[in-house]
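Sharing a structure below in C-alpha cells format, with a few things to ask.
For this depiction, one protein chain was excluded, whereas all remaining protein chains were kept in their positions.
Coming up: subunit A.
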Amino acid sequence: MSMPFYVSPEQLMKDRADFARKGIAKGRSVVAVQYADGVLFACENPSRALHKVSEIYDRIAFAAVGRSNEFENLRIAGVRLADMRGYAYDRRDVTARALATAYAQTLGTIFSSGGEKPYEVELFVAEIGDSAEDDQIYRLTYDGQVADAQGYGVMGGAVDTVASFLETRFHEGLTLEEAVQLAVGALGHSDSGDRVIQEADLEVAVLDRTRLQPRKFRRLRPTDLQRMLGERQPTSEEPPAPPDDPPLAPPT
C-alpha cells in the first residue's frame, strides 16, 4: 500500500498552473488590437467552422485560446448570460464587465477546487463604447485573474514574441487597414524571421462602431483581408508552423 505524500499548497497550485499553462502554450496566439473605430481580433485558424473569435452581444465579443471544448462551453455560457440579461432587463444593461466577472468566478473556482481539472483556456472579452476611450478589453487567465489590456493584448502560444512586436509598432488611432496589417504581421512574427500567413488561414473579426446595425460584430472575409493586406513578402524562408491542436469536440 502506498503512503499518502504531503504536498504543500504552494506546490499543488504551481503544478496546476503549470499544467494549464502548458496546454495553452501549445496553441497559436490570438491578438486583440484597438483601432479608431473599435477592436480587432486576429488569429491563425485554418478552420472555417470552428471559431476562436465570436460574437456575444451587440457590442461584446469573445476570443479564446486553449482547449476548444472548454472555451466553447464558456462561449455558449456567455451568450446565454448576455441574452438572458438583455431579455430580463434591457439591451443596454449587458456589459463586458459583468460577463468578465462571471467568467473569472467560474475559472477561479474550477482552478482552486481540488477535484476538477483546471481549464486550459485564456479568454478575451471586449466591449466597444461610443468612442475609443470607452473601449474595454479584458484578458482572463486559466486561474480566473482578470487584467485590463491597454491598446492591444496577446494570449496563447508565443505571447512574448508577439507582444514585443506589437509594443514597438502599436499606436493609438490606427485605421482598420493598419490594425489588420499590424495584427497579422504580429501573428507571423517570430525570432527567426517573419512569415506570410495566407488569408484563408486567418480568422479576423472586428467590433465596428461605424456599423449601422445594433450588432457591431463583423467577420472579415479572405477577400476583405486580401484588399487590406496587399502584397506581402516573407523576410525569411521558414518551414510552416506545426499544426494547431485538433479540435477535441465539435461546437455544440
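Please note the rule applied: contacts are C-beta pairs under 8 Å (C-beta built on N, C-alpha and C of every residue); 3 or more make two chains touch, one makes a residue touch a chain; residues count from 1.
As a working rule, contacts and distances are computed from a predicted model.
**Student:** Of the options "Transport permease protein", "Extracellular solute-binding protein", "Fe-S cluster assembly protein SufD" or "Proteasome subunit beta", which is the UniProt protein name for the chain that has been left out of view?
**Tutor:** "Proteasome subunit beta"
**Student:** Check each of A:Leu81, A:Ala163 or A:Val196 against the chain that is not shown and name the one that touches it.
**Tutor:** Checking the options A:Leu81, A:Ala163 or A:Val196, the one contacting the hidden chain is A:Leu81.
**Student:** In the full complex, which residues of subunit A touch the absent chain?
**Tutor:** 49, 51, 54-56, 73-74, 76-77, 79-81, 83-84, 86-88, 102-103, 105-106, 108-110, 213, 215, 251-252
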